[in-house]
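Rest of the complex left out; these chains stay put.
Residue numbering begins at 1 within each chain, and the chains themselves are lettered A and B in the order written.
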Amino acid sequence: MSGMDMLTPAEQRELQNRMERKQMKDFMNMYSNLVQRCFNDCVTDFTSKSLQGKEEGCVMRCVDKFLKSSERLGERFQEQNAQMAQQGGMGMGR
Amino acid sequence: MSFLFGGGARPQPTSAEKIAAAEAEIEMVSNMYNQLVDTCTRKCIPPQYREADLNKGESVCLDRCVAKFFEVNVKVSEKMQGEAAQKQGAAGAA
């Protein structure tokens, strides 16, 4: 069904190496998006230079909620993806 | 993600081409997932973060958002493939 079926073991190893680098990069992107979003939504007071208790609480809940949300979205994404592959034939080539 | 653009099977691809194709496929799934996370959290999670857990309403919203996001992807890709086919047909007839 996918282009990956046709790879030799050596090709699969090379692909896996690249994917590991990609995962590292994806994790860093996820992390920095998370920080940026929670900072943006929770830190709005610049009359002092240290984080207020209220802001810190908001950031912590924001991180928790975002991670849970990503996890749930990941599960649904995989379900939908699998369902699509099974139905097949939505795209052009089949 | 082959349901999106189909897989135009070319004869005898080189090793580098096969790896690049598999990489592009993974890249595309991963981009789509990242966009889904970005879009659906903005649609479903209000930026106040009063609680660390997803509540019922947020969870249901996320699930529906994934379903609708896939549906939109299918519709848009069908539309674009239809137009590409039409153009190719017109070019072939000319």
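By definition in this document, contacts are C-beta pairs under 8 Å (C-beta built on N, C-alpha and C of every residue); 3 or more make two chains touch, one makes a residue touch a chain.
None of the values given here were measured: they were computed from a predicted structure.
Novice: I see a single representative of every chain type. Please write out the full complex as a formula like label plus count.
Specialist: Each shown chain stands for its kind; the full complex totals A x3, B x3.
In the analysis below, only the chains that are shown with their structure count from here on.
Novice: What does chain A use to touch chain B in their complex?
Specialist: Against chain B, chain A makes touches at 1-4, 6-8, 10-11, 14-15, 18-19, 22, 26, 29, 33, 38, 41-42, 58, 60-62, 64-66, 68-70, 72-74, 76-77, 80-81, 84-85, 87-94.
Novice: Mind listing the chain B positions that touch chain A in their complex?
Specialist: The contact residues of chain B facing chain A are 1-9, 15, 18-19, 21-23, 25-27, 29-30, 33-34, 36-38, 40-41, 44-45, 47-54, 58-59, 62-63, 66-67, 70, 74, 77-78, 81, 84-85.
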